[in-house]
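The complex appears here without one of its protein chains, the remainder shown in place.
Labels A, B and C are assigned to the chains in the order they are written; within every chain, residues are numbered from 1.
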């Protein structure tokens, strides 16, 4: 099975809404253009922070098609996590037919044993079709499921359609080192690792061997630069740029208000028209909004992109 | 708002499949006829043990319509629990239009604080429509969400469309006593309580004031009798009948294999054609099957219905 | 390493208190005599239902010594589960010096991956001393830790001092079958299995190959009889006796009030003087007390021991 390369930045796209909660298609288009211009290498839609569970099936398919149409050939990954395989299969098959490059699957938060996790991905792959490339989402902080490197290797080895790892374990640096060591010594076929968790450790994760990022921080263009600088071995520059954003990265990484922060900044950057979230979704308090503004003003001293 | 009465047995219907996993409509019909003949007062479809998450939206709607058509006017409750409000609303509205009497909503297993539970039901009711009667499913063993009596009272008081409580907390006897005391002293408007948890405590739950059962044990006709005997004050007879089934009730209450047990017995009783579960679903081992047969033979000594 | 045999009934002893919460030593003695007379083959003290965390270290050691002195040579197992290895080691070493036969260790409820469970038992054994026989307590309902049969085999194989398994997984029948199959085909050295979970499945667990019970139901003398009848192949008699008690077993198995039920019945049987629990501990409501009395009266029709 031939899988597309996975490196650089696969940006996690939020879903833009009008103030009344309807999907804002013009903003989807503008956002798509922005991502392309920013130099991302792929786009993931309908992830957790794409508010996936708040969309009907029809809305989900519509969003995917709209992003595909705008993405100028970039690979599109579709989040298809669902409480059952029927809905997962339906969304996977319909969006793959529409031109998606693959899907992302998070484990249900009830899985505990190593075997049950491996079995889940086996059954999920069987359900969506063994020819559908899938991404493992490893995010214990949100999903309460802990995958050891050995479990990830088992999933990757068992399923030829396992495409890449969205790595957002925390702590997670040694996990990258372990997986990349196995890749190097041939005890696991190559497994691209794109990191998530709002890029909170992107600086060192790249140095441990990650292939890029798969997250949605409100300055994906900065992520593109850090990944590039790191790949080019320009360590100091990579860290300088990263550290300039870290106070805001940290602020945006908060579960709950984080997505509201992201949308607020993207609105202020003119990428989307409104920072509306669908219910249930945290709203930024005025105090939080002022804090984000202050953080932006501080970032702007070192990165002119943040001058808004 | 006028809500239908809720008492007697609202049976939880399994979803019958053919051996290859397709929905078995003839078995749905036969099962519907059986329930009516057994004297149930309502039917809940697409609950956890109706394998709801394994159905596509279209399949779900089809099952509900088929059951409604067969149920001779009995109220039908539809499980609409979903990870987001969009899917919940879609299923609720479509099935209510088709003639359902109300819906059942379980809380997502991430809720922790009292306020977050109350808010969840408020937002869910808003999402499905304030005119759609809903059932609170209080099942901490499965959902990891703990609702105090005070939380249930808040939900019931806030939402005129709160219909009844599917009570399956464990331990749960004193909870019934508390809620019924509040109902009695007027500090809460009447809240019918139908008990679940495979009826493991039906005997005493009735005596504490429950209005009936809302569960799917493989002999719902027995549940109907125990509820009736208990309401008539025939305590000894109620316990004798209940105790005759308790070894099997306990066996069927096991999470995982329990549903396979239920379907196996319903198949042996001629109610459904196959005991197939969709994936992921536990299969009965030969040893387990033999144990169920043995239990049935023992139940049959005291309840001729179990002679198969 | 030579480990004592483990079969029959290792009763879980409650800790008797005076009404004011002080340890009731006379009741400990009477209880010890009762256990010996009942035919138990071992006694486990300071388990979860021995209210272990409510005792100071000195009290714990005192209880163990008192039970040892009274137990006429029966092997005594001491629950030493603790949030850290220092307290675990201290209690294990002091009670082993006092004549205990081994210790019981439950995993901390934060363990998730297979490896972390295996490592925990390795480190625990190292902490208490590789010569101290230990019992694995496998109770996911209470501890939220799920051990597959393969994990149990790893622990047992790695640690020569692994003595027996207190099996209280739920569902758990096929787990016993799997472990006993490995024992039989030589892929695991013999691992005695004593079942817990208030004996709710003792009837079939014995038939699947369990070696006995390690639980504290208020009629341990009944457990002794069921284990014996089952071992002798007197299946119907075993089930008849078990089923007579099942309504009460189920009632006592409730988390929270269960221990209060157990102590209440043991008080009514004259084994302990008071049914006091230390805080935090559920008290039986008057309604619950009446329900237990009623259950006892029903059990008494088939088992004269319940005539109180």
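Everything below uses one rule, namely that a contact is a pair of C-beta atoms (placed from the backbone, for glycine too) under 8 Å apart; a residue touches a chain by one contact, two chains touch by 3 or more.
The structure presented is a predicted model; accordingly, all values stated were derived computationally and were not measured.
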| item | value |
| --- | --- |
| Of B:148, B:187 or B:297, the residue in touch with the unshown chain | B:148 |
| Residue in contact with the excluded chain [from C:73, C:186, C:233 or C:280] | C:280 |
| Which of C:6, C:55, C:96 or C:224 contacts the chain that the document leaves out | C:55 |
| Residues of chain B in contact with the chain not shown | 112-115, 145-148, 150-151 |
| Touch list for chain A against the chain that is not drawn | 170-171, 173-174, 177, 200-201, 203-204, 207-208, 239, 243, 246-247, 250-251, 254-258, 285, 287-288, 291, 298 |
| Touching residues on chain C - with respect to the absent chain | 51-57, 59, 82-87, 90, 109-110, 119-120, 123, 126-127, 278-280 |
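Basically, only the chains that are shown with their structure count from here on.
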| item | value |
| --- | --- |
| Interchain centroid distance [CA atoms averaged], chain A/chain C, Å | 47 |
| CA centroid of chain B to CA centroid of chain C, Å | 34 |
| Per-residue overlap in chain A, given as positions that touch at least 2 other chains | none |
